[in-house]
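A single protein chain has been omitted from the complex, and every remaining protein chain is retained in its original position.
Every chain is named by a letter (A and B) in the order it is written, and numbering of its residues begins at 1.
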Amino acid sequence: MTPNIYENWSRSRMSRITPAQAKEKPELERRVSYKELPEKYQNVVVGCAECHNMRPDQHKDTFDHQGARVHTVVTPADCAVCHPFEREQFSRNLMSEAHGNLENNPVYADLTQSTNGPLTFENMALSHGTPDAQTSADSCLFCHGTRLTVEKFETRYTDIGPMEFPKISGWPNQGVGRINPDDSKGSCSACHTRHEFAIEMARKPYTCSECHKGPDVPAYKVYKVSKHANIVDSLAHGKEWDFNAVPWTAGEDFTAPTCATCHVSLVTTPDGRVQAKRTHQMNDRLAWRIFGLIYAHAHPKSADTTIIKNKDGLPLPTALDGTPAAEYLISEKEQEKRNNTMKGVCQSCHTRGWVNGHFDRFEHTIETTNHQTGVATQIMARAWEEKAADQNDSLFNESIERRWVEQWLFYGNSTRFASAMMGADYGVFANGRWYQSKNPHDMLELLKVKLKQAEDKESK
Amino acid sequence: MTPNIYENWSRSRMSRITPAQAKEKPELERRVSYKELPEKYQNVVVGCAECHNMRPDQHKDTFDHQGARVHTVVTPADCAVCHPFEREQFSRNLMSEAHGNLENNPVYADLTQSTNGPLTFENMALSHGTPDAQTSADSCLFCHGTRLTVEKFETRYTDIGPMEFPKISGWPNQGVGRINPDDSKGSCSACHTRHEFAIEMARKPYTCSECHKGPDVPAYKVYKVSKHANIVDSLAHGKEWDFNAVPWTAGEDFTAPTCATCHVSLVTTPDGRVQAKRTHQMNDRLAWRIFGLIYAHAHPKSADTTIIKNKDGLPLPTALDGTPAAEYLISEKEQEKRNNTMKGVCQSCHTRGWVNGHFDRFEHTIETTNHQTGVATQIMARAWEEKAADQNDSLFNESIERRWVEQWLFYGNSTRFASAMMGADYGVFANGRWYQSKNPHDMLELLKVKLKQAEDKESK
Partner (left out) sequence: MTPNIYENWSRSRMSRITPAQAKEKPELERRVSYKELPEKYQNVVVGCAECHNMRPDQHKDTFDHQGARVHTVVTPADCAVCHPFEREQFSRNLMSEAHGNLENNPVYADLTQSTNGPLTFENMALSHGTPDAQTSADSCLFCHGTRLTVEKFETRYTDIGPMEFPKISGWPNQGVGRINPDDSKGSCSACHTRHEFAIEMARKPYTCSECHKGPDVPAYKVYKVSKHANIVDSLAHGKEWDFNAVPWTAGEDFTAPTCATCHVSLVTTPDGRVQAKRTHQMNDRLAWRIFGLIYAHAHPKSADTTIIKNKDGLPLPTALDGTPAAEYLISEKEQEKRNNTMKGVCQSCHTRGWVNGHFDRFEHTIETTNHQTGVATQIMARAWEEKAADQNDSLFNESIERRWVEQWLFYGNSTRFASAMMGADYGVFANGRWYQSKNPHDMLELLKVKLKQAEDKESK
């Protein structure tokens, strides 16, 4: 039926090496992390059955396939049989909670509704209905992950006779925070694309671009115009670069970083020193969360961000006036530690003076972009105060509110990403400082118009 | 004079194989489709003369070149001598009529004038003049195709003495719907780039990006952040992928699709089954036209869309209230057939449950995006009704009208392309649902201002 799945798998490392062989590799070359493995898995290559028959009792999507108990959706809990360490690390990542962090936060639910809800135009006013599940799956949850629910089992007539298949709502989806039919969270195949599972893919920036390219989080776009990407694009293809090597040796296997180099991979020097340990908890190397909500802030402690309350009681890591919800965020000491881990990667290629100069500038940009967000927020607050905008129906539906959102979600973020990864114009004219400084003027013009309308209404 | 033309050609398959040899290939490997061929063409490779001397009497651009009757512009009618089937299929494609579909539709001519016409500012009002031919050739017709007209013959002094060359207005141009000096339509070299004519190029997405990247039709941008493109970008270069193989075998020659795979190519399985027949009538696999005019709709029956009239008499496939011009559009049964053809391609790599889940979600998105366009259109209609905008001078010139156009042309289209090809953020923050839901608010604010201005004017 699906010939390419088999062909893909047959190109994979999984099809050529058994877990037992994988475990015998020297530590730095090892790609599995299990301590113990049921004997039946040890000495066979990892084929269809090994993943899709695993843990059938935990899987609500298990069905009968010619006598075998098979499930459609392979989950991190399945992968963790051989890769428990990576799975555990990933679970401490914001990404593993990406579904709930969005869906269970009432502020973000308001944003989602304003974005995805079906519009109604009545009495010269617009209202937003509740977004339906298919729309959410097709938009936010495409990356954040859907909730996979087995609705029912249905009979389909196949070449080998009638079969019962689970009908799973929210499927297909490979979002990083997917809620799975075995109640686990996440999807390893978001980055480790099935069924070839090439580490080469996870290490190339295209993988990250699937979720990190829009104006809210333009990481890939910024990276793409950086010197780093320039080197990769110019020199990596058809050359002696090796995207498959484990460990990944700077200067030998590659001479410029991709996303994975700085954020995830085990990086070594040609003489075998570890420059950075592999981590699937990406924030291990991140002192700041530059994605502003609504200001950039020290990284949250917990992967589950719904527990955060700012000083005004809102589930946001900063208050509207900029005060961080400090107890939920990492300390300055922890920030320093994480910065040093990241700087270790930089120092594969850059001297300390260079690296410190870069980070000083970057942290200054966090401050100044937060300042510009603050000024836009003052205008917004004034509009709410003077009833030129309605804070109660939603924070995010009206024209002026949308502009305010763009101030931090688009322009603040873009400028910070550009600073972090040296993607020049994304800090200026491409959704950067030009817009950061233009947008408050537009907000102010709109505010003046709305104030006049309110005044006229009153005087009638 | 132009050494690279020869060099290019010498790398081409055309320079190494005669039409007779090409015809002897097994059916699935065959790249020519002629039944009969004049004997003089059969046993020579296809060089300069074979294409540029062909059918001289039909070509108004024929000129004398050292005794030979040569023409500059090689047309689909020339190519059809060896490839009649492909040319015939292509003629049933909207693209082959792209020139006339734009130029001969008064609604689109209005849009073109509002976009390209030289502006005049007088008495606090702006007006749009008629766009000139060079501007049209440099913009819309770059992709849609110009009309090539032999203006005159002029003498140029060359290394081999004075020669008469045709002066062709509209030249150069390689648009898919070009009107040629032999009265044929289209340009094969739009995709099959001269003079190497590599099928590899037609199969790579960069070719399609030349016309399908802007905010009106962001197919390439969306594809680029999809898992499909991620696999191609990560694994196809310098690998065992073969972009030249005919037939094109999924899992063997490639493991992820490009534009051509899904829309055009002959795709087979490793055991030789045909997964999809080659078609140059791309809509063979397209149930819907997701390019909204102004709503997404069942694909038109005729390649020439100027014949369509909606219920209000406008040459548009849907009415402003959303009613499709049903008699000009394919039936639900035909839609199902085309969907099944496309699903056949998907099933090279995906199970039926996956594919159906994807298509259900996609068709739902067609509905919801059409709904959001409908709401914007209600606001627009209100503005016209209340004379806050002038429907009579043009549908597309004023500020509020431009926003309305962007609702369907940019945001509706972007959201649907993102859904069709899994390019997440193009359905949300990158010209997707965020703008689809923000734009009507902006239209409404503008409408209120214009109504007040009208009221003030009246009260004076």
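Here, a residue touches a chain if its C-beta (ideal position, glycine included) is under 8 Å from a C-beta of that chain, and two chains touch if they have at least 3 such contacts.
Bear in mind that the values here come from a model prediction, so they are computed numbers and not experimental data.
Undergrad: Which residue from B:42, B:58, B:115 or B:351 sits in contact with the chain not drawn here?
TA: Of the candidates B:42, B:58, B:115 or B:351, B:115 is in touch with the missing chain.
Undergrad: Who touches the missing chain here, B:62, B:75, B:96 or B:174?
TA: Checking each option in B:62, B:75, B:96 or B:174, the one touching the absent chain turns out to be B:174.
Undergrad: Using the definition of touch stated at the top, determine which of B:210, B:252, B:304 or B:334 touches the missing chain.
TA: Residue touching the chain left out of view: B:210.
Undergrad: Applying the definition given at the start, please give the residues of chain A touching the unseen chain.
TA: Touch set of chain A with respect to the missing chain: 224-227, 229-231, 233-235, 237-238, 250-252, 255, 269-271, 347-354, 357-358, 360-362, 364-365, 368, 371-372, 375, 378-379, 418-419, 422, 424-430, 432-434, 437-438, 440-442, 444-445, 447-449, 452.
Undergrad: Over the whole complex, note the residues of chain B touching the chain we left out.
TA: The missing chain touches chain B at positions 1-8, 11, 72, 114-121, 124-126, 128, 132, 134-135, 137-140, 142-143, 156, 165-168, 171-172, 174, 193, 196, 198, 200-201, 204, 206-207, 209-211, 213-216, 220, 237-238, 397-399, 402, 409-410, 446, 449, 453, 456.
As a convention for this text, only the chains that are shown with their structure count from here on.
Undergrad: Determine the centre-to-centre distance between chain A and chain B, using the mean Cα coordinates as centres, and give it in whole Å.
TA: Measuring from centre to centre gives 34 Å for this pair.
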